[in-house]
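Sharing a structure below in C-alpha cells format, with a few things to ask.
A single protein chain has been omitted; all remaining protein chains appear in their positions.
Moving on, here comes chain A:
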Amino acid sequence: MDPKMCDQLIEYLNGHMNDTEKMEFEAHMEECPDCLDECKEMQELMTDLPYLSEPAAPPEGMKERVLSTVFDSEEIESSKAINKPDTERKSSAYRSRRNWISGVLAAGLVLSLGANAYLLAQNNEKQQALEEKVSQTYVSVNLAPQDSKSSGTASMVKGKKGMNLVVQTKDMVPVKGKEAYQVWLIEGEKKFRAGTFVPDKKGNGTVVFDVDYPGEHNWDAVAVSHEPTAKSEQPKGSIVLLSKL
C-alpha cells in the first residue's frame, strides 16, 4: 500500500481534494482495507457531531426563498426544452411565486439585430461609428418586469478584454438599509452573480460587468433581483426583471 495515500483520509473527509485525487483515494480504499475501515469508523464517529450546534434562528422568510428557488430551478431546466413562448402552461401551486424563467416566455424578446438596425436607420451621419459599435454587441434584450413596474435592458457587449454585460434599469423601487439589486446570469439551474447596484433617486441603475467566469458558458437568461444585502451568493430576494438571452 502507498503509505502516502493512507495519510490522505482527513483531506478526503474534509473535501480538500480535487475530483481526480478523490477518485484515486476511493480506488485506494478499495485495495486498502485498513483505510476503508478507518474511513467508515471516522464517518460513524462523526454522525452525532452536528447536534453540538447551538440553535440559531433561520432568517425571516428563508423557507419561502429557499423553496421557491429550489422549485424554480426545476422550471429553468424544463424551460430549456421549450422553443417558443407558451404562456398557457399548467399552473402549479408554486407558479405564483417568483419565477425565474416563465416570465421571460411571456415577455417581448427584442434581439439586438432588429433594434440596432432601427437605430442605424435613424442616424445616417453616424452610421459608420454605430456600425462599429453594433458589430460589437452580441445580444441585447429588454428586461421584462416581474411583479414590478421596473424596466430595463441587458446587452452582452464584446469588449477588448472579453465579454461585458451591460444592464440599464429604470423605475426601480428604492432600496432600504443594506438592500441592493443584484444582476444574475443564468445557465441551466445555476445562477452567477453579475454585478450589484443601488438605483439613484430617480430609480435608475446601471451595471457594467466583466463576464469572465472560467470555462464555456451558454447563458440562458439574465435577471435582476432585489436582495437583502449586496453579498448574496445565490438569489434570496424577489426577481424584479428577467429576460431570456
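Throughout what follows, a contact is a pair of C-beta atoms (placed from the backbone, for glycine too) under 8 Å apart; a residue touches a chain by one contact, two chains touch by 3 or more; residues count from 1.
By definition in this document, contacts and distances are computed from a predicted model.
Trainee: Since a chain is absent, check the UniProt entry for it and pick the matching name: "Transport permease protein", "Xanthine dehydrogenase FAD-binding subunit XdhB", "Sigma-70 family RNA polymerase sigma factor" or "ATP synthase epsilon chain".
Mentor: The record names the chain that does not appear here as "Sigma-70 family RNA polymerase sigma factor".
Trainee: Among A:Pro33, A:Pro59 or A:Pro174, exactly one should touch the missing chain; which is it?
Mentor: Spelled out, the listed residue whose C-beta touches the missing chain is A:Pro59.
Trainee: Using the definition of touch stated at the top, determine which of A:Ala27, A:Leu67 or A:Val198 touches the missing chain.
Mentor: A:Leu67
Trainee: Residue by residue, what part of chain A touches the chain that was omitted?
Mentor: Considering the whole complex, chain A reaches the absent chain at 7, 9-11, 14-16, 38, 41-43, 45-59, 62-63, 65-67, 69-71, 73-74, 77, 92-94, 189, 228-229, 231-234, 236.
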